[in-house]
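First, the structure itself, so that you have it in front of you.
With one protein chain held back, the other chains of the complex are shown just where they sit.
Up next, subunit A:
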Amino acid sequence: MSVHATSPHFKENAHHALRDVQLQRAMGNVRVGFIDKRAKAAAKLPEFEALRDSARDIKNHTLAHLDLYLEAYVAKVEASGGIVHFARDAAEARRIVTDICREAGARTVTKGKSMISEEIGLNEHLAGQGIEPVETDLGEYIIQLRHEAPSHIIAPAVHVNASQVEEEFRRAHTHLDAARDLSEPVNLLTEARGILRERFLAADVGITGANFLVAETGTSIIVTNEGNGDLTQILPKTHVVLASIEKLVPTLEDVSQLLRVLARSATGQELSVYTTFSTGPRRVGDVDGPEAYHVVLIDNGRSSMLGTNFEEMLRCIRCGACMNHCPVYHAVGGHAYGWVYPGPMGAVLTPSLIGVDKGGHLPNASTFCGRCESVCPVRIPLPKLMRHWREREFERHLSPATVRSGLKAWAFFAKRPALYRLATRVGMNLLAFAGRSKGRFSSLPFASGWTKYRDFPAPQGGTFQERFARERAAGAGRRKVA
(Lines give C-alpha, C1' and ligand atoms only; values in the text may rest on other atoms or scores of the structure.)
Protein backbone atom coordinates (compact mmCIF):
# COMPACT_ATOMS: atom_id res chain seq x y z
CA MET A 1 0.00 0.00 0.00
CA SER A 2 1.37 3.36 -0.96
CA VAL A 3 -1.06 5.97 0.25
CA HIS A 4 -2.29 5.89 3.84
CA ALA A 5 -5.83 4.57 3.72
CA THR A 6 -8.55 5.71 6.10
CA SER A 7 -11.06 3.42 4.34
CA PRO A 8 -11.41 1.22 7.46
CA HIS A 9 -12.93 4.28 9.15
CA PHE A 10 -15.52 4.94 6.44
CA LYS A 11 -18.36 5.26 8.94
CA GLU A 12 -16.56 7.88 11.02
CA ASN A 13 -15.42 9.67 7.85
CA ALA A 14 -19.01 9.75 6.58
CA HIS A 15 -20.36 11.16 9.86
CA HIS A 16 -17.74 13.85 9.75
CA ALA A 17 -18.50 14.64 6.08
CA LEU A 18 -22.23 14.98 6.70
CA ARG A 19 -21.56 17.63 9.36
CA ASP A 20 -19.01 19.53 7.22
CA VAL A 21 -20.83 22.68 6.09
CA GLN A 22 -18.23 23.71 3.46
CA LEU A 23 -18.21 20.22 1.98
CA GLN A 24 -21.97 20.00 1.82
CA ARG A 25 -22.12 23.36 0.07
CA ALA A 26 -19.48 22.27 -2.46
CA MET A 27 -21.16 18.92 -3.12
CA GLY A 28 -24.23 20.84 -4.23
CA ASN A 29 -22.26 21.58 -7.42
CA VAL A 30 -21.97 17.85 -8.15
CA ARG A 31 -25.59 17.01 -7.54
CA VAL A 32 -26.63 19.41 -10.29
CA GLY A 33 -24.60 19.87 -13.45
CA PHE A 34 -22.82 16.61 -14.16
CA ILE A 35 -25.97 14.48 -14.44
CA ASP A 36 -27.80 16.88 -16.71
CA LYS A 37 -24.79 17.46 -18.97
CA ARG A 38 -24.14 13.76 -19.46
CA ALA A 39 -27.80 13.05 -20.22
CA LYS A 40 -27.88 15.79 -22.87
CA ALA A 41 -24.64 14.63 -24.51
CA ALA A 42 -25.87 11.03 -24.63
CA ALA A 43 -29.22 12.08 -26.08
CA LYS A 44 -27.51 14.08 -28.84
CA LEU A 45 -25.70 11.03 -30.25
CA PRO A 46 -28.07 8.32 -31.52
CA GLU A 47 -25.23 5.77 -31.54
CA PHE A 48 -24.30 6.39 -27.88
CA GLU A 49 -25.67 3.12 -26.49
CA ALA A 50 -24.11 1.12 -29.34
CA LEU A 51 -20.81 2.88 -28.63
CA ARG A 52 -21.03 1.80 -24.99
CA ASP A 53 -21.37 -1.81 -26.13
CA SER A 54 -18.47 -1.32 -28.49
CA ALA A 55 -16.33 0.24 -25.74
CA ARG A 56 -17.11 -2.67 -23.41
CA ASP A 57 -16.22 -5.22 -26.08
CA ILE A 58 -12.92 -3.50 -26.95
CA LYS A 59 -11.84 -3.50 -23.32
CA ASN A 60 -12.88 -7.14 -22.84
CA HIS A 61 -11.01 -8.18 -25.97
CA THR A 62 -7.88 -6.31 -24.90
CA LEU A 63 -7.93 -7.76 -21.37
CA ALA A 64 -8.29 -11.30 -22.76
CA HIS A 65 -5.15 -10.73 -24.87
CA LEU A 66 -3.37 -8.29 -22.57
CA ASP A 67 -0.01 -10.10 -22.57
CA LEU A 68 0.20 -10.01 -26.36
CA TYR A 69 -0.97 -6.41 -26.75
CA LEU A 70 1.56 -5.33 -24.12
CA GLU A 71 4.35 -7.01 -26.08
CA ALA A 72 3.21 -5.35 -29.30
CA TYR A 73 2.94 -1.96 -27.58
CA VAL A 74 6.41 -2.16 -26.04
CA ALA A 75 7.97 -3.06 -29.40
CA LYS A 76 6.35 -0.01 -31.01
CA VAL A 77 7.40 2.41 -28.26
CA GLU A 78 10.96 1.18 -28.51
CA ALA A 79 10.89 1.45 -32.31
CA SER A 80 9.89 5.12 -31.96
CA GLY A 81 12.83 5.81 -29.62
CA GLY A 82 10.94 5.64 -26.32
CA ILE A 83 11.98 3.67 -23.24
CA VAL A 84 9.55 1.32 -21.45
CA HIS A 85 9.88 0.39 -17.78
CA PHE A 86 7.80 -2.20 -15.93
CA ALA A 87 6.86 -1.75 -12.29
CA ARG A 88 5.34 -4.61 -10.28
CA ASP A 89 4.18 -2.39 -7.46
CA ALA A 90 4.02 1.19 -6.22
CA ALA A 91 7.50 1.14 -4.63
CA GLU A 92 9.11 -0.06 -7.85
CA ALA A 93 7.26 2.59 -9.88
CA ARG A 94 8.38 5.35 -7.50
CA ARG A 95 11.97 4.13 -7.71
CA ILE A 96 11.93 4.11 -11.52
CA VAL A 97 10.52 7.65 -11.71
CA THR A 98 13.00 8.92 -9.14
CA ASP A 99 15.89 7.40 -11.10
CA ILE A 100 14.72 9.04 -14.34
CA CYS A 101 14.44 12.40 -12.55
CA ARG A 102 17.90 12.02 -11.01
CA GLU A 103 19.43 11.12 -14.36
CA ALA A 104 17.84 14.24 -15.85
CA GLY A 105 19.27 16.30 -12.97
CA ALA A 106 15.73 17.39 -12.13
CA ARG A 107 14.98 19.88 -9.40
CA THR A 108 11.36 20.48 -10.30
CA VAL A 109 8.92 18.30 -12.20
CA THR A 110 5.59 19.45 -13.56
CA LYS A 111 2.74 17.00 -13.48
CA GLY A 112 -0.42 16.47 -15.47
CA LYS A 113 -3.36 15.03 -13.57
CA SER A 114 -2.80 11.32 -13.02
CA MET A 115 -4.73 8.98 -10.73
CA ILE A 116 -2.02 6.31 -10.90
CA SER A 117 0.42 8.92 -9.57
CA GLU A 118 -1.91 9.38 -6.60
CA GLU A 119 -2.16 5.61 -6.22
CA ILE A 120 1.61 5.14 -5.99
CA GLY A 121 2.04 8.19 -3.72
CA LEU A 122 4.55 9.77 -6.08
CA ASN A 123 4.50 13.41 -4.93
CA GLU A 124 5.37 12.71 -1.33
CA HIS A 125 8.15 10.38 -2.41
CA LEU A 126 9.69 12.84 -4.90
CA ALA A 127 9.58 15.64 -2.33
CA GLY A 128 11.38 13.34 0.10
CA GLN A 129 14.11 12.88 -2.50
CA GLY A 130 14.61 16.62 -2.90
CA ILE A 131 12.67 16.83 -6.20
CA GLU A 132 9.78 19.30 -6.17
CA PRO A 133 6.59 18.04 -7.85
CA VAL A 134 4.28 20.76 -9.18
CA GLU A 135 0.70 19.78 -10.00
CA THR A 136 -0.54 21.81 -12.97
CA ASP A 137 -4.19 20.84 -13.37
CA LEU A 138 -6.01 23.69 -11.61
CA GLY A 139 -7.91 21.36 -9.29
CA GLU A 140 -4.80 19.30 -8.51
CA TYR A 141 -2.82 22.50 -7.88
CA ILE A 142 -5.45 23.66 -5.38
CA ILE A 143 -5.43 20.42 -3.43
CA GLN A 144 -1.63 20.23 -3.53
CA LEU A 145 -1.56 23.63 -1.79
CA ARG A 146 -4.09 22.31 0.73
CA HIS A 147 -2.09 19.09 1.26
CA GLU A 148 -5.12 17.03 0.36
CA ALA A 149 -5.90 14.05 -1.84
CA PRO A 150 -8.32 14.43 -4.76
CA SER A 151 -11.96 13.86 -3.82
CA HIS A 152 -13.08 13.11 -7.39
CA ILE A 153 -11.22 11.39 -10.20
CA ILE A 154 -11.83 14.11 -12.80
CA ALA A 155 -12.67 17.11 -10.60
CA PRO A 156 -10.11 16.71 -7.81
CA ALA A 157 -11.04 19.88 -5.91
CA VAL A 158 -14.80 19.47 -6.20
CA HIS A 159 -15.03 19.57 -2.38
CA VAL A 160 -13.50 23.06 -2.20
CA ASN A 161 -15.38 26.37 -2.47
CA ALA A 162 -14.04 29.46 -4.25
CA SER A 163 -13.57 31.34 -0.97
CA GLN A 164 -11.34 28.52 0.27
CA VAL A 165 -9.28 28.69 -2.94
CA GLU A 166 -8.86 32.42 -2.44
CA GLU A 167 -7.67 31.84 1.12
CA GLU A 168 -5.15 29.26 -0.09
CA PHE A 169 -3.83 31.45 -2.93
CA ARG A 170 -3.33 34.37 -0.56
CA ARG A 171 -1.41 32.11 1.80
CA ALA A 172 0.77 30.56 -0.94
CA HIS A 173 1.36 33.43 -3.38
CA THR A 174 2.80 35.91 -0.90
CA HIS A 175 4.89 37.70 -3.56
CA LEU A 176 1.72 39.06 -5.18
CA ASP A 177 -0.07 42.28 -4.21
CA ALA A 178 -2.03 41.59 -1.03
CA ALA A 179 -4.74 44.05 -2.14
CA ARG A 180 -5.50 42.17 -5.38
CA ASP A 181 -9.10 41.24 -6.10
CA LEU A 182 -9.73 37.50 -5.93
CA SER A 183 -13.44 37.66 -5.29
CA GLU A 184 -14.26 36.36 -8.78
CA PRO A 185 -13.38 32.74 -9.60
CA VAL A 186 -12.02 33.84 -13.00
CA ASN A 187 -9.37 35.90 -11.19
CA LEU A 188 -8.30 32.77 -9.32
CA LEU A 189 -7.93 30.97 -12.65
CA THR A 190 -5.88 33.82 -14.11
CA GLU A 191 -3.60 33.91 -11.07
CA ALA A 192 -2.97 30.17 -11.26
CA ARG A 193 -2.28 30.48 -14.99
CA GLY A 194 0.39 33.09 -14.35
CA ILE A 195 2.05 31.22 -11.48
CA LEU A 196 2.04 27.87 -13.26
CA ARG A 197 3.25 29.29 -16.58
CA GLU A 198 6.60 30.01 -14.92
CA ARG A 199 6.69 26.53 -13.43
CA PHE A 200 6.00 24.94 -16.83
CA LEU A 201 8.87 26.80 -18.44
CA ALA A 202 11.30 25.98 -15.61
CA ALA A 203 10.55 22.27 -15.17
CA ASP A 204 13.22 19.67 -15.93
CA VAL A 205 10.88 16.68 -16.23
CA GLY A 206 7.17 16.47 -17.09
CA ILE A 207 5.10 13.59 -15.74
CA THR A 208 1.67 12.76 -17.14
CA GLY A 209 -0.68 9.85 -16.86
CA ALA A 210 -2.30 8.24 -19.88
CA ASN A 211 -5.98 7.84 -20.65
CA PHE A 212 -5.10 5.17 -23.18
CA LEU A 213 -2.12 3.39 -24.72
CA VAL A 214 -2.33 2.17 -28.32
CA ALA A 215 -0.61 -1.12 -29.16
CA GLU A 216 -0.76 -0.56 -32.93
CA THR A 217 1.48 2.51 -32.81
CA GLY A 218 3.09 2.68 -29.34
CA THR A 219 1.16 5.87 -28.61
CA SER A 220 0.13 7.34 -25.24
CA ILE A 221 -2.94 9.55 -25.06
CA ILE A 222 -3.90 12.28 -22.64
CA VAL A 223 -7.21 14.09 -22.56
CA THR A 224 -7.49 17.52 -20.90
CA ASN A 225 -9.51 20.71 -21.10
CA GLU A 226 -6.90 23.05 -19.67
CA GLY A 227 -3.91 22.19 -21.86
CA ASN A 228 -1.80 21.65 -18.76
CA GLY A 229 -0.97 18.08 -19.72
CA ASP A 230 0.41 19.26 -23.05
CA LEU A 231 2.57 22.01 -21.54
CA THR A 232 3.79 19.39 -19.06
CA GLN A 233 4.90 17.05 -21.80
CA ILE A 234 6.22 19.33 -24.57
CA LEU A 235 8.29 21.84 -22.58
CA PRO A 236 10.69 19.83 -20.35
CA LYS A 237 13.53 17.76 -21.81
CA THR A 238 12.11 14.54 -20.40
CA HIS A 239 8.55 13.26 -20.56
CA VAL A 240 7.52 10.41 -18.27
CA VAL A 241 4.20 8.64 -18.89
CA LEU A 242 2.74 6.72 -15.94
CA ALA A 243 0.15 4.12 -16.91
CA SER A 244 -1.37 1.05 -15.36
CA ILE A 245 -1.35 -1.96 -17.67
CA GLU A 246 -5.10 -1.99 -18.33
CA LYS A 247 -4.91 1.35 -20.20
CA LEU A 248 -4.01 -0.54 -23.36
CA VAL A 249 -6.24 -0.74 -26.43
CA PRO A 250 -5.36 -2.36 -29.76
CA THR A 251 -5.72 0.33 -32.44
CA LEU A 252 -6.43 3.97 -33.25
CA GLU A 253 -9.92 2.90 -34.33
CA ASP A 254 -10.48 1.29 -30.94
CA VAL A 255 -9.36 4.35 -29.04
CA SER A 256 -11.69 6.47 -31.18
CA GLN A 257 -14.63 4.37 -29.95
CA LEU A 258 -13.57 4.94 -26.34
CA LEU A 259 -13.00 8.66 -26.85
CA ARG A 260 -16.57 8.97 -28.13
CA VAL A 261 -17.93 7.77 -24.78
CA LEU A 262 -15.30 9.23 -22.41
CA ALA A 263 -15.95 12.97 -22.46
CA ARG A 264 -19.69 12.58 -22.94
CA SER A 265 -19.84 10.40 -19.81
CA ALA A 266 -17.46 12.59 -17.81
CA THR A 267 -18.31 16.25 -18.43
CA GLY A 268 -21.01 16.01 -21.09
CA GLN A 269 -18.67 17.45 -23.72
CA GLU A 270 -18.69 15.84 -27.16
CA LEU A 271 -14.91 15.72 -26.90
CA SER A 272 -12.51 17.25 -24.41
CA VAL A 273 -10.62 20.31 -25.68
CA TYR A 274 -7.24 18.62 -26.02
CA THR A 275 -6.80 15.00 -27.02
CA THR A 276 -3.11 14.40 -27.55
CA PHE A 277 -1.46 11.38 -29.14
CA SER A 278 2.25 11.09 -28.29
CA THR A 279 4.65 8.63 -29.86
CA GLY A 280 8.26 8.70 -28.72
CA PRO A 281 10.64 11.64 -28.23
CA ARG A 282 11.58 14.56 -30.51
CA ARG A 283 12.21 13.51 -34.13
CA VAL A 284 14.91 14.70 -36.52
CA GLY A 285 14.07 18.27 -37.51
CA ASP A 286 11.72 18.87 -34.54
CA VAL A 287 12.12 22.27 -32.91
CA ASP A 288 10.23 21.46 -29.72
CA GLY A 289 9.02 18.47 -27.74
CA PRO A 290 10.79 16.22 -25.21
CA GLU A 291 14.23 14.77 -25.95
CA ALA A 292 13.51 11.65 -23.88
CA TYR A 293 10.22 9.74 -23.66
CA HIS A 294 9.73 7.15 -20.91
CA VAL A 295 6.71 4.98 -20.19
CA VAL A 296 6.33 3.32 -16.79
CA LEU A 297 3.87 0.43 -17.03
CA ILE A 298 2.50 -0.31 -13.59
CA ASP A 299 0.81 -3.54 -12.47
CA ASN A 300 0.21 -2.87 -8.74
CA GLY A 301 -2.39 -5.62 -8.38
CA ARG A 302 -4.08 -5.51 -11.81
CA SER A 303 -2.69 -8.75 -13.25
CA SER A 304 -4.13 -10.76 -10.39
CA MET A 305 -7.60 -9.24 -10.93
CA LEU A 306 -7.69 -10.84 -14.39
CA GLY A 307 -9.62 -14.09 -14.48
CA THR A 308 -11.53 -13.21 -11.28
CA ASN A 309 -14.99 -11.74 -10.64
CA PHE A 310 -13.31 -8.35 -10.57
CA GLU A 311 -11.75 -8.49 -14.03
CA GLU A 312 -14.64 -6.37 -15.33
CA MET A 313 -13.41 -3.50 -13.16
CA LEU A 314 -10.32 -3.30 -15.37
CA ARG A 315 -12.51 -1.95 -18.17
CA CYS A 316 -12.86 1.32 -16.23
CA ILE A 317 -11.78 4.42 -18.21
CA ARG A 318 -11.95 6.77 -15.18
CA CYS A 319 -14.71 9.07 -16.44
CA GLY A 320 -16.27 9.64 -13.02
CA ALA A 321 -19.87 9.14 -14.20
CA CYS A 322 -20.53 6.53 -11.50
CA MET A 323 -19.68 8.93 -8.67
CA ASN A 324 -21.46 11.83 -10.37
CA HIS A 325 -24.65 9.76 -10.24
CA CYS A 326 -24.16 8.14 -6.81
CA PRO A 327 -26.42 9.30 -3.94
CA VAL A 328 -23.90 8.06 -1.37
CA TYR A 329 -21.03 9.97 -3.03
CA HIS A 330 -23.26 13.05 -3.24
CA ALA A 331 -23.88 12.85 0.49
CA VAL A 332 -20.39 12.19 1.82
CA GLY A 333 -17.98 13.34 -0.93
CA GLY A 334 -14.83 11.55 -2.03
CA HIS A 335 -12.57 11.84 1.00
CA ALA A 336 -14.83 9.70 3.17
CA TYR A 337 -13.90 6.70 1.01
CA GLY A 338 -10.49 7.03 2.53
CA TRP A 339 -8.18 6.13 -0.34
CA VAL A 340 -7.43 7.21 -3.90
CA TYR A 341 -10.58 6.15 -5.75
CA PRO A 342 -14.01 7.23 -4.42
CA GLY A 343 -17.59 6.48 -5.37
CA PRO A 344 -18.85 3.21 -6.83
CA MET A 345 -15.71 2.52 -8.91
CA GLY A 346 -13.63 3.14 -5.80
CA ALA A 347 -15.85 0.87 -3.72
CA VAL A 348 -15.03 -1.98 -6.10
CA LEU A 349 -11.41 -1.15 -6.89
CA THR A 350 -10.17 -0.21 -3.41
CA PRO A 351 -10.68 -3.65 -1.79
CA SER A 352 -8.96 -5.20 -4.83
CA LEU A 353 -5.92 -2.98 -4.45
CA ILE A 354 -5.53 -2.55 -0.67
CA GLY A 355 -7.43 -5.61 0.62
CA VAL A 356 -10.99 -6.31 1.69
CA ASP A 357 -9.92 -6.10 5.32
CA LYS A 358 -9.17 -2.39 4.83
CA GLY A 359 -11.63 -1.50 2.07
CA GLY A 360 -14.53 -3.75 3.07
CA HIS A 361 -16.76 -0.92 4.29
CA LEU A 362 -16.83 0.71 0.87
CA PRO A 363 -18.91 -1.90 -1.03
CA ASN A 364 -21.40 -1.60 1.82
CA ALA A 365 -21.72 2.14 1.21
CA SER A 366 -24.25 1.64 -1.54
CA THR A 367 -28.01 1.60 -1.78
CA PHE A 368 -27.75 -0.64 -4.87
CA CYS A 369 -29.90 1.86 -6.72
CA GLY A 370 -28.02 0.90 -9.89
CA ARG A 371 -27.53 4.41 -11.28
CA CYS A 372 -23.77 3.85 -11.55
CA GLU A 373 -24.16 0.81 -13.77
CA SER A 374 -26.80 2.56 -15.85
CA VAL A 375 -24.36 5.33 -16.84
CA CYS A 376 -21.04 3.44 -16.98
CA PRO A 377 -19.63 3.91 -20.51
CA VAL A 378 -18.04 0.45 -20.47
CA ARG A 379 -21.01 -1.17 -18.70
CA ILE A 380 -19.22 -2.36 -15.56
CA PRO A 381 -21.83 -4.08 -13.36
CA LEU A 382 -20.75 -2.10 -10.31
CA PRO A 383 -23.58 -3.20 -7.96
CA LYS A 384 -22.87 -6.86 -8.78
CA LEU A 385 -19.17 -6.39 -8.07
CA MET A 386 -19.95 -4.64 -4.78
CA ARG A 387 -22.16 -7.59 -3.91
CA HIS A 388 -19.23 -9.95 -4.62
CA TRP A 389 -17.18 -8.01 -2.10
CA ARG A 390 -19.97 -8.18 0.47
CA GLU A 391 -20.06 -11.95 0.00
CA ARG A 392 -16.29 -12.19 0.38
CA GLU A 393 -16.40 -10.05 3.47
CA PHE A 394 -19.03 -12.38 4.91
CA GLU A 395 -17.10 -15.52 3.94
CA ARG A 396 -13.97 -14.17 5.56
CA HIS A 397 -15.87 -13.39 8.77
CA LEU A 398 -15.01 -9.71 8.45
CA SER A 399 -18.56 -8.45 8.94
CA PRO A 400 -19.67 -7.55 12.48
CA ALA A 401 -21.22 -10.28 14.69
CA THR A 402 -24.64 -8.57 14.72
CA VAL A 403 -24.77 -8.56 10.92
CA ARG A 404 -23.68 -12.19 10.77
CA SER A 405 -26.22 -13.41 13.33
CA GLY A 406 -28.95 -11.30 11.76
CA LEU A 407 -28.24 -12.76 8.32
CA LYS A 408 -28.17 -16.26 9.81
CA ALA A 409 -31.54 -15.74 11.46
CA TRP A 410 -32.98 -14.37 8.20
CA ALA A 411 -31.50 -17.32 6.24
CA PHE A 412 -33.17 -19.78 8.66
CA PHE A 413 -36.58 -18.39 7.76
CA ALA A 414 -35.82 -17.71 4.10
CA LYS A 415 -35.02 -21.39 3.53
CA ARG A 416 -38.42 -22.39 4.96
CA PRO A 417 -41.03 -20.56 2.83
CA ALA A 418 -44.10 -21.60 4.83
CA LEU A 419 -42.48 -20.56 8.09
CA TYR A 420 -41.23 -17.32 6.45
CA ARG A 421 -44.73 -16.42 5.30
CA LEU A 422 -46.19 -17.16 8.71
CA ALA A 423 -43.48 -15.27 10.60
CA THR A 424 -43.67 -12.17 8.38
CA ARG A 425 -47.46 -12.14 8.59
CA VAL A 426 -47.39 -12.32 12.36
CA GLY A 427 -44.56 -9.79 12.55
CA MET A 428 -46.20 -7.29 10.21
CA ASN A 429 -49.52 -7.49 11.99
CA LEU A 430 -47.83 -6.99 15.36
CA LEU A 431 -45.88 -3.97 14.11
CA ALA A 432 -48.92 -2.53 12.39
CA PHE A 433 -50.89 -2.87 15.63
CA ALA A 434 -48.14 -1.39 17.80
CA GLY A 435 -47.59 1.54 15.47
CA ARG A 436 -51.23 2.21 14.59
CA SER A 437 -51.47 5.53 16.45
CA LYS A 438 -48.33 7.32 15.18
CA GLY A 439 -47.76 5.41 11.96
CA ARG A 440 -44.02 5.22 12.75
CA PHE A 441 -41.59 4.12 15.45
CA SER A 442 -38.95 6.34 16.96
CA SER A 443 -37.32 3.34 18.63
CA LEU A 444 -37.51 -0.41 18.05
CA PRO A 445 -35.70 -3.32 19.71
CA PHE A 446 -32.77 -4.65 17.57
CA ALA A 447 -33.15 -1.71 15.18
CA SER A 448 -31.47 1.13 17.07
CA GLY A 449 -28.92 1.44 14.22
CA TRP A 450 -31.82 2.60 12.08
CA THR A 451 -34.03 4.46 14.57
CA LYS A 452 -31.14 6.43 16.05
CA TYR A 453 -31.16 8.60 12.90
CA ARG A 454 -34.68 8.26 11.50
CA ASP A 455 -38.11 6.87 12.24
CA PHE A 456 -39.10 3.43 11.10
CA PRO A 457 -42.44 3.52 9.25
CA ALA A 458 -45.11 1.25 10.71
CA PRO A 459 -46.39 -1.40 8.29
CA GLN A 460 -49.81 -0.78 6.80
CA GLY A 461 -50.82 -4.41 7.38
CA GLY A 462 -50.21 -7.38 5.12
CA THR A 463 -46.88 -8.55 3.70
CA PHE A 464 -45.20 -7.87 0.39
CA GLN A 465 -45.70 -11.47 -0.70
CA GLU A 466 -49.41 -11.28 0.01
CA ARG A 467 -49.77 -8.09 -1.96
CA PHE A 468 -47.65 -9.43 -4.81
CA ALA A 469 -49.81 -12.55 -5.06
CA ARG A 470 -52.96 -10.48 -4.95
CA GLU A 471 -51.91 -7.99 -7.61
CA ARG A 472 -50.52 -10.67 -9.85
CA ALA A 473 -53.85 -12.50 -9.70
CA ALA A 474 -55.53 -9.23 -10.65
CA GLY A 475 -53.25 -8.90 -13.67
CA ALA A 476 -51.36 -5.92 -12.28
CA GLY A 477 -48.13 -7.91 -12.20
CA ARG A 478 -47.98 -7.89 -15.99
CA ARG A 479 -48.43 -4.17 -16.27
CA LYS A 480 -45.28 -2.26 -17.01
CA VAL A 481 -44.09 0.11 -14.35
CA ALA A 482 -44.07 3.61 -15.79
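What to note about this one:
To be clear about the criterion, contacts are C-beta pairs under 8 Å (C-beta built on N, C-alpha and C of every residue); 3 or more make two chains touch, one makes a residue touch a chain; residues count from 1.
The working rule: contacts and distances are computed from a predicted model.
Missing chain, UniProt protein name: "LUD domain-containing protein", from among "Heme exporter protein D", "STAS domain-containing protein", "LUD domain-containing protein" or "DoxX family membrane protein". Checked against the full complex, the one of A:T308, A:S405 or A:Q460 touching the unshown chain is A:T308. The omitted chain makes contact with just one of the residues A:R107, A:R197, A:R404 or A:R470: A:R197. Here one chain is not drawn; of A:K59, A:K76 or A:K358, the residue touching it is A:K76.
Per the touch definition above, the residue from A:A5, A:A26, A:A90 or A:A292 contacting the chain not shown is A:A26. Across A:A42, A:I142, A:L242 or A:V340, the residue that sits in touch with the chain not pictured is A:I142. The hidden chain makes contact, of the residues A:I100, A:I120 or A:L188, with A:L188. Within the entire complex, the positions of subunit A that touch the omitted partner chain are 26, 29-30, 33-34, 45-47, 50-51, 53-54, 58, 61, 64-72, 74, 76, 80, 85-88, 92, 136-139, 142, 155-158, 160-162, 165, 185-186, 188-190, 193, 196-197, 200-201, 215-219, 225-228, 230-231, 234-235, 245, 250-254, 256-257, 259-260, 267, 269-283, 285-289, 297, 299, 303-308.
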